[in-house]
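Okay, handing you the structure first.
The block that comes next holds chain A.
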Amino acid sequence: MGRQNLMTEFIKGLWKDHPLMRQLLGMCSTLAITTTVINGISMGLGVTFVIVSTSFFVSIIRKIVPPQVRIAVYAAIIATFVTIVDIFFKANFPKISEALGPYVPLIIVNCIVLGRCEAFACKNGIWASVWDGLGMGLGYTWVLIVLGTIRELLGSGTILGKTIMPSVYNPLVVMVLPAGAFLLLGFLLALMNRLEQKKQVS
Partner candidate 1 sequence: MISVAEHKKPQYRLASEKFFTPRKLYLALSQHTGKPSRPCVKAGDMVPEAAILAERDGLISSHLHAPSSGKVLAIEEWYHPTLKRAPSIILECTPEPKIYTPRNGVEKFNKKELLDIIAASGIVGLGGAAFPTHVKLAPPEAVDTLIINGCECEPYLTTDCRLMVEQLEQICRGAEIISRIIEPKKVIFTLEDNKPEAIKKMQHMLRTRTNALPSAKLVVLRTAYPQGGEKQLIYATLKRKVPPGKLPFNVGCLVQNVATCFALYETIYLNKPLIERLVTFAGDALNTPKNIWIKIGTTLKELFDQKVLFFKEEPQKIICGGPMMGISLNHLDYPILKGAGGFLFLRSTHSDEESACIRCARCVDACPMNLLPLEYAKRVKHDDYTTLEELNIKDCIECGACAHECPAKIPLVQYIKIGKKYASNS
Partner candidate 2 sequence: MKDLILIFISTVLINNFVLYYFLGICPFLGVSGKIESAFGMGVAVIFVMTIANALSWLIYHLVLVKMGLGFLAYLLFILVIAALVQIVEMFIRKFSPPLYRALGIFLPLITVNCAILGATLLMVTKNYNFIQSVVYGFAGGLGFTLIILVMAGIREDLEYADIPSVFKGAAITLVTTGLLALIFMGFSGLISA
């Protein structure tokens, strides 16, 4: 596989085949944990790590897994890496671990991870899979960061814990509530559609 091809595998996850905005996968953690920027970053990186490593392993063993136990095997591999991430956070960043709560283990069923295994890694070579996973993971991460920034800024008036908004600003509490997350993501999707429409017109 040429460098060019690896690059396209990487790039596509950032916009064209964006896992969240295009494929509507991995919604749950996106909505749940983006109350602050730092959560978004940590979750994004955690997911990226899991996608990359599972893509790697799934791609290695792709030829020997019989279809009857395919999902079980993938799930086991994913669960292993997720547990590692979980343990890592618990040991080194206990605060974040607490904030992310049960959503770290839920990376296991984050549809993106399994989705990439099923859709890509089990059909492609190791490096392509790794780059694909990386692209998907980083694509996911940037949206989490955007969501986290907007929600933290509007909902608490801070970014990364620092107060940004002037003191007369009355925080829109709804932004850090579930409802705010859904609404914001809805609007973001619409914005994305709009950009795409513009692109098609021109």
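Please note the rule applied: a residue touches a chain if its C-beta (ideal position, glycine included) is under 8 Å from a C-beta of that chain, and two chains touch if they have at least 3 such contacts; residues count from 1.
A word on the picks: all candidates are chains of the complex that A comes from, given by their letters.
Source: prediction; values computed, not measured.
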item	value
From 1 or 2, the one in contact with chain A within this complex	2
Interface residues, chain A side, partner candidate 2 - complex	24-29, 31-32, 68, 71-72, 75-76, 78-80, 82-83, 86-87, 102, 105-106, 108-111, 114-115, 174, 177-183, 185-187, 189-191, 193-194, 197
